[in-house]
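The complex appears here minus one protein chain, its other protein chains still in place.
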Amino acid sequence: MDAHDAALRERVCELCRHLYALGWASGTGGGFSLRDGDRIYVAPSGVQKERLRPEQIFVVDLEGRLLSAGQGVGLRISACTPLFLHAYRQRGAGAVLHSHSLNACLASVVFGRTFRVRGLEMMKGIEGAQADQVHEVPILDNTPHEHELADALAEAIATHPQSHAVLVRGHGAYIWGRDWVHAKTQAECYDYLFAAAVRLHELGLDPARLDRRLGHSGGEQGRQP
Amino acid sequence: MDAHDAALRERVCELCRHLYALGWASGTGGGFSLRDGDRIYVAPSGVQKERLRPEQIFVVDLEGRLLSAGQGVGLRISACTPLFLHAYRQRGAGAVLHSHSLNACLASVVFGRTFRVRGLEMMKGIEGAQADQVHEVPILDNTPHEHELADALAEAIATHPQSHAVLVRGHGAYIWGRDWVHAKTQAECYDYLFAAAVRLHELGLDPARLDRRLGHSGGEQGRQP
Amino acid sequence: MDAHDAALRERVCELCRHLYALGWASGTGGGFSLRDGDRIYVAPSGVQKERLRPEQIFVVDLEGRLLSAGQGVGLRISACTPLFLHAYRQRGAGAVLHSHSLNACLASVVFGRTFRVRGLEMMKGIEGAQADQVHEVPILDNTPHEHELADALAEAIATHPQSHAVLVRGHGAYIWGRDWVHAKTQAECYDYLFAAAVRLHELGLDPARLDRRLGHSGGEQGRQP
Partner (left out) sequence: MDAHDAALRERVCELCRHLYALGWASGTGGGFSLRDGDRIYVAPSGVQKERLRPEQIFVVDLEGRLLSAGQGVGLRISACTPLFLHAYRQRGAGAVLHSHSLNACLASVVFGRTFRVRGLEMMKGIEGAQADQVHEVPILDNTPHEHELADALAEAIATHPQSHAVLVRGHGAYIWGRDWVHAKTQAECYDYLFAAAVRLHELGLDPARLDRRLGHSGGEQGRQP
């Protein structure tokens, strides 16, 4: 483990602590991975994400072949790995995270097959999105085992090229970016949008029908039909 | 107090600080206990859990006989001790915690005699639970004194072998696991489920009727009858 | 400033930081005071409570006469001082705090002239309260200037001997205890009850009609008439 490798492992641990602090990785859920050239750094499965240590990180290549196993009794690589790899290969992502945020979970249950939002400034933080147009995030049905999601995720990524996230029903979200900073930023923006949309839905407003301008009625906007 | 004993005491203190940070132990409520062989480490009663010191921890055996008293003026062992002991004896638990989380309290008031949830990924964090099937947690009536709950808790543990938690109405939850890591993990998963279920209930959805797949209606799911 | 005096000043600062961390003292609001014999330590008015320094603390006697002024340009003693003094004199309190918690504020707006709660375990943290009986906290009308509240607070304290708190409409709460630990504990319990009551009210349940036991209907409890 040289200094560069050590720094990448520590970065994964640091970001997993950040996810835990945000409430996205409680109960060993969620996780963060990043890519360095052809090496993907991934956390182990079923481990407290806020207490990860650098030597516990696994390294695989873009086909998922093990390059370096995490050190620890009974450690297995994250079951999210096949899902992470799709975002790395299909989008050239530099980092992919998995969030168990309650906001993502609630949004995935409340909003059918597609999460839609319009008119919120935080959409501008999503690469390629514009606040004036509806932004869509696909919502996949969940599966009994996490690796079984991989095909559906690959298809959703292919059919929603404008999205940097995929929601999974009753589960959470996969979110990616160019590098760890960008993935973290995309994830914070998406989580804000999930939270806002659920709150607006509770308030009787449709988050896909908001407008940055107030309508002619002079009253509230986005009222659900 | 040898190094092993000291480490276990410090672990109880650390986990009590964690519970406080999560909002599960405000106002001296809640607490964490763990087992080392036949020795059960338990916090004192009515003390600020985020400021516990190792020497204040009590040690009892599996029958509740005092092995070592916590040091401090007027310290009494936690009133939860008889309840903790049932989980240790009936389930072979390695750690048992008591949470005063508002999520647990609200779930215990809203959901009758049994908390039921289905279709949420965080259920997979509960040992033995499957997200496709309804998971049940019994809800006990509360009692004027905490030790009076013990018989009802013993019966609920016996009649709900699939649950790793018992809710108490208007009060909170008792949650256990194989060791402190597992108990903490179970508790974080359950708390997420309690929070999600109350929010979904507020949104007009029945948390026991969620499906990991979206139904044929193409719309929202779990609508209450 | 001897070591004892310095420790008391530092305690007030530490507790003001704690109040800020809990969200009870944002925007310079809220504050903590404590009594040592006939000396009352009080924070200055209109200062960021999370950045208080020991030399900024004022000391007055039980009649409010200045014993030691806080050091700093333009510092004035907290406008809450006359209110704190009533709790010290009428109840023999050892510490009194003022919370601007949003939970307290919302409860004070939603629940008329009296806050009533029953059936919640956290009530047992309130000295003298029993979870089986309705516990009442008076809600005062607010006044344009904080010191004008003093007479109404004195009367409310006199007429509600079982309460350790007074709510002020649209404002927050005054809460006290035997010493700083007890005042902090009472405040954490009350804040939990305020939060729970508002959430239960939103869920269509009356927090004054909860029962620790589930009624014969086998369904939800406390349904509003």
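Think of it as A, B and C in the order they're written, each chain with its own count starting at 1.
The rule we apply is simple: contacts are C-beta pairs under 8 Å (C-beta built on N, C-alpha and C of every residue); 3 or more make two chains touch, one makes a residue touch a chain.
Please read these numbers as outputs of a predicted model, since none were measured by experiment.
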{"item": "Displayed chains contacting the withheld chain", "value": "A, C"}
{"item": "Of C:116, C:169 or C:182, the residue in touch with the unshown chain", "value": "C:169"}
{"item": "Touch with the omitted chain, as defined above, among C:38, C:61, C:127 or C:141", "value": "C:141"}
{"item": "Residue among A:12, A:156, A:173 or A:210 that touches the chain left out of view", "value": "A:210"}
{"item": "Residue ranges of subunit A at the interface with the undisplayed chain", "value": "119-122, 125, 130-132, 181, 184-186, 188-189, 191-192, 195-196, 199-200, 202-203, 205, 210, 212-214, 218-222"}
{"item": "Missing-partner contacts on subunit C, residue numbers", "value": "26-29, 48, 100, 102, 105-106, 109-113, 139, 141-144, 168-172, 198, 201-202"}
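Just so we're on the same page, only the chains that are shown with their structure count from here on.
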{"item": "Inter-chain centre distance, subunit A versus subunit B - centres from mean C-alpha coordinates, in Å", "value": "29"}
{"item": "Chain centre separation in whole Å, for subunit C relative to subunit A (CA means)", "value": "41"}
{"item": "Shared-contact residues (touching 2 or more other chains) in subunit C", "value": "none"}
